[in-house]
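See structure below.
Left out: one protein chain. Kept in place: all the others.
On to chain A.
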Amino acid sequence: MEDNAFYVALSLLVNLDASLYQIVVLSLQVSLLAVLIAATLGFPLGAAVALWQFPGRGGVIVALNALMGLPPVVAGLGVYLLLSRAGPLGELGLLFTPGAMVIAQVILVLPILAALSRQKVEELLGEYREQFVSLGMSRARMMPTLLWDARFALLTVLLAGFGRASAEVGAVMMVGGNIDGVTRVMTTAIVLETSKGALPLALGLGIVLLTLVMAINATAYILSEMAKRRMG
């Protein structure tokens, strides 16, 4: 019975295992904070690329689209080099802390949020442009209006970003170090338990992770459906 992954997952949850609890909380904290920061930067960035014409705009769009597929280990390596003792930001002493993991995930999530929000905002702008110009709105004034009116589409974009952050293992492993009690998150714990051969525990953790991601997506879906029904 103890070898059954579902049993392990259930008992992990039911017993409210303290170290599991810590891992789950840290995973959520890191990923949610990363998505929050990436959204604060990425949504205005996406909207700005949609709104303004400038030389090299095509290049920016291609770069953002390409970076959506940035391999996490490459992002991890970049952040590792930046934050390592000898690196330019080594002074901050962030390497192997949750802060470093947040930075790495922001780098992974930002292109997704910027590229997809650019597309959504551009679609909406096509519909609104004449009315906006008629109202005498500047581009800077159009930005908040467009972001707010694209809110339902942007929520889906946000979930895509969160999916990338919460599922990611390579970058957080490299810059976090999977230190027990400090930087161990669900994905790195799964890797560790698998390599130790504790497959039921690894699978159990996997089930817990999947359940959490499902719960967050379901909540977001229900909220947006409710809002959509209200707003038409």
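Criterion: contacts are C-beta pairs under 8 Å (C-beta built on N, C-alpha and C of every residue); 3 or more make two chains touch, one makes a residue touch a chain; residues count from 1.
The rule we apply is simple: contacts and distances are computed from a predicted model.
J.: Name the chain not shown, per its UniProt record: "Cytochrome c oxidase subunit 1", "ATP-binding cassette domain-containing protein", "Chemotaxis protein CheA" or "Copper resistance protein B"?
T.: Choosing among "Cytochrome c oxidase subunit 1", "ATP-binding cassette domain-containing protein", "Chemotaxis protein CheA" or "Copper resistance protein B", the correct UniProt name is "ATP-binding cassette domain-containing protein".
J.: Return the single residue from A:Val25, A:Val62 or A:Val133 that touches the missing chain.
T.: A:Val133
J.: Need a quick check: the contact residues on chain A for the chain that isn't drawn.
T.: 127-128, 130-131, 133-137, 141, 145, 148-149, 151, 230-232
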